[in-house]
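Every protein chain but one is kept in place in this view of the complex.
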Amino acid sequence: MKRRSLYLALGVLSALAMVLASCAPAGPARPYEEIPYSEPMILDAGNCDYGGLMRSVEAVDQFTVRFTLCAFDPGFLSKMGFSVFGIYPREWLEYATKAETPAEVRLRAPVGTGPYVVSEWTAGESLTFKRFDDYWGEPAKTETLVFRWSSESAARVLELQAGTVAGIDNPGPDDFEVIEADANLQLVERPALNTFYIAMTNTFEPFDDVKVRQAVAMGIDRQRIVDTFYPRGSEVATHFTPCAIPNGCTGDAWYDFDPAAAKALLAEAGLADGFSTRLYYRDVVRGYLPEVPRVAEEIQAQLLQNLNIDAEIVVMESGAFIEESGAGRLDGLYLLGWGADYPHVTNFLDFHFGEANPQFGTPHPEIYETLVEAAAIVDPAEAEPLYAEANNAIKELVPMVPVAHGGSAAAYRADFDTPQASPLTEERFAFSAPGEGDTLVWMQNAEPISLFCADETDGESLRGCTQIVEGLYSYVVNDTALEPALATECTASEDLTVWTCALRQGVKFHDGTSFDANDVVATFTMGLDASSPLHNGNTNAWEYYAYLWTSLMNVPAP
Amino acid sequence: MTADATAPGLRLLPAEELTGKPVSLWRTAWRRLFQRRSALLGMAILGALVVVAVTAPWIAPYDPYQVLIGVEAVDDRDPPCIHLLGCPADRPQHLMGIDSNVRDLFSRVLYGAQYSLIIGVTSVSFAIVVGTLLGALAGYLGGWVEDLIMRVMDVLLAFPALLLAIAIVAVLGPGLINALIAIGIVSIPVYARVVRASVLSVKETDFVAASRALGAGMGTILFRSVLPNALTPLIVQGTLGIATAILDAAALSFLGLGAQPPTPEWGSMLGKDRNQVFTAPHLVFFPGLGIMLTVLGFNLLGDGLRDALDPRLGREGTKLGEA
Partner (left out) sequence: MLQYGARRLLTSIPVLVGIVVVVFVLARLIPGGACKAMLGEKATEAACERFDRANGLDKPVINCIKSVRPLRFGGCFVNPVETQLFIYAGQLLRGDFGQSIRFSRPVSIILVEQIPTTIELSLAALALAVLIGVPAGILSAIRHNSAVDIATMAGANIGVSMPVFWLGLMLAFLFSIVIPILPPSGRISAGLTAEPFYQVWGLYLAKGTAIYTLLEFFSNLYILNSILTLDFEVLFDVLKHLILPAAALSTIPLSIIARMTRSSLLEVLGQEYIRAAKAKGVPRVRLVVRHALRNALLPVVTIIGLSLGGLLGGAVLTETVFKLSGVGRILFEAITARDYPIIQAFTLVIAVSYVVINMIVDISYSYLDPRIRLQ
């Protein structure tokens, strides 16, 4: 009996040894071959009937790519700097998007050309990057970059004070003074390129009555909200688009707070005694809304006090909230905001008030027709009167009430080299270094969802991608201006619908393959062509590809 | 034992013996209860809480929902300002400070007592009613009904109570009422088991057999003979159960699944401002203290009741929770 268990143990041990031996050190060999540039690739929709903005992307020669658009796009170059449109190697894409390749290859350690390579991602704890030694440009100042996260600003500030992290994102408004008073710390304010708004869906009673919407617009003391709940650097919104964006705040400024006039309007609408409704929000911190539950309670209290509107607060799960509000299915008021993807007025106005967006109910032709007209004009000065007209229509029709442009900040140790607070929240840490040591620890609000940003929308994820992938252009550190990255220059045709980009030569990807025009075409095929085998992301919603280029190609009919 | 705690007992006992009446179980229980300092303390705490809850509209210095921006010179999250403790007299007095939405925290904490007490009592009452029915059915009918009911109870007990409550609220949707239902559901098995055990213990007695022979229906037997027998353990379990229910409800609200803003419920007040614990600890401290005191009150009373009502545990010094 005893002997038998001994044999059993020996057997198990030897089996174990065999298994261990068979799993001897795995080499760094990549499971795919490099494909040298020969045949130029092309992504061609054939025509523009599918409704999208991109007609074709083609490799002209090894280092030239041509984009043919269906219409003039004032934001083309700005979009090219957006990390969602970062370029991946064609070979890796073909391997990583295959169904049998584990999704982790694609989602957790994608290959790019950026100054950092993903080294280790311990779920729930930290994400570590290592300097990419074959980087084409100036190598990263710091050898190791670590992302950590905590959803609570107080905890982030505490870690910064303790010196366990070198920089943090979004310190709480209350901590601004604490940080400035501390000689070991510094605060970097981020320009307010965002808007927080209270939305109403005009297909539900009583918000179908413009008087009710105007009453809400006048009955909310927005100054009080910004003064009490927003950090310094924030401002009360005079228009939907922040003034820092060209043509953002043309036209008349928003209504002044006037509860008496608001009540009169309600009375005209037959609701002198107020009404009951709901106030929806998601408990997610964004630059435009730093303290969500507090602001929601404040608005609830103001609605009751100023307008006798009894709003029941409903907290929704983030995904469901975006889904329901975006489809115009929320029957009350809801709190949402927008942060700039790229610094152009179309990114604010056209997205929200365009004909295709049902989030405020039925879109108003007074607004969207003017916007379409304005977007076709290249010269901002020439477009100004049209934007003034659109802004005035928004004020008149009140699809939503713009409340604030939220200032936010990042905080760093005082000895930090090149502190950053990018207006687009795309900090590029290759240009920064901590005071001492060779590890830069950065603490943000949340863990990235994945690092395959082509199919992500979450800002915390995009910041991670900014370190590892690059687009044809990049945003200058701490600025919204563009500088060439993987392209040396992109030039437009006369009518601004054909862009030809000369690519940088001698660029290596993290996997050792060389960068050429086919990588660009493959990347856009992955993102835009719904019928391509490469079109396999994380959620497969491809929101930014679908929205910034208006539509995906070859979408199967439902 | 202190003299005043034993005094009523000493007076009562001879009086009953003089009249020659049998000493009632309830009387004895009351006497035992009043002899226990811990139970007295529990009753005192609960009494005070009930008084606070009932009189909150009169004793609260402010409306718990009133935003004080522009009304008084106070800032959000101001620490407590108590004139007696040296806060300048020209500043408005706020015993527990100002909350995140510039409201008087003291008034909100006072109103919070209402919610905690109501939550505890209603969810446990719900659990007792359902649990008693199920337990009585299982014990009385036996057979597959009993098997089915008790296995379901086993499954419910196999989950940590709070996790199961979270899952149920996730199904029902967040909100105070749904949190109450969830906590009620997870508490059912305890009562079902207690009642079933009592039913089993009296089912075969001559007394019940006699009732049955006399043609008494099932309902009559259950309500006349069986349930009174289960009353003692139910009261004890119920009181202790209220303590647990309040803790769990506060935990649900803390996680954002229970009471929704602006309801001044302690758990949700605490949960909403938990990020501020390092900068404005008063926002977390006072609501938490409220929860702790309420739970402590029910625990002390429950322990005292157990000692007083259960003569089998009657020997001195062998009870849980005697301080």
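Chains: A and B, in written order; residue numbering restarts at 1 for each.
What we mean here is this: contacts are C-beta pairs under 8 Å (C-beta built on N, C-alpha and C of every residue); 3 or more make two chains touch, one makes a residue touch a chain.
Just so it is clear, the structure is predicted and the values come from calculations on it, not from any experiment.
Contacts of the undrawn chain with the visible chains, over the full complex, involve A, B.
Among A:61, A:125, A:227 or A:382, only A:125 touches the chain left out of the display. One of A:134, A:317, A:373 or A:495 touches the chain omitted from the figure, and that residue is A:317.
Counting over the whole complex, chain B has residues 38, 151-152, 154-155, 158-163, 166-168, 170-171, 173, 243, 247, 250-251, 254-255, 267, 270-271, 274, 277-278, 281, 284-285, 287-288, 291-293, 295-296, 299-300, 303, 315, 317-323 touching the chain that is not drawn. Within the complete assembly, residues 16, 19-20, 23-26, 103-104, 107, 120, 122-126, 128, 146, 148, 150-152, 155, 158-159, 162, 164-165, 317-320, 322-323, 326, 439, 441, 443, 449-450, 457, 538-541, 543, 546-547, 556-558 of chain A touch the chain that is not shown.
Everything that follows uses one rule, which is that only the chains that are shown with their structure count from here on.
Centroid to centroid, with C-alpha atoms defining each point, chain A and chain B lie 48 Å apart. Residues 152-155, 157-158, 172, 174-175, 224, 228-229, 283, 291, 293-294, 296-298, 300-302, 305, 312-315 of chain A touch chain B in their complex. Contact residues on chain B toward chain A in their complex (touch as defined above): 65, 67, 69-70, 76-77, 100-102, 174, 256, 260-262, 272, 274-279.
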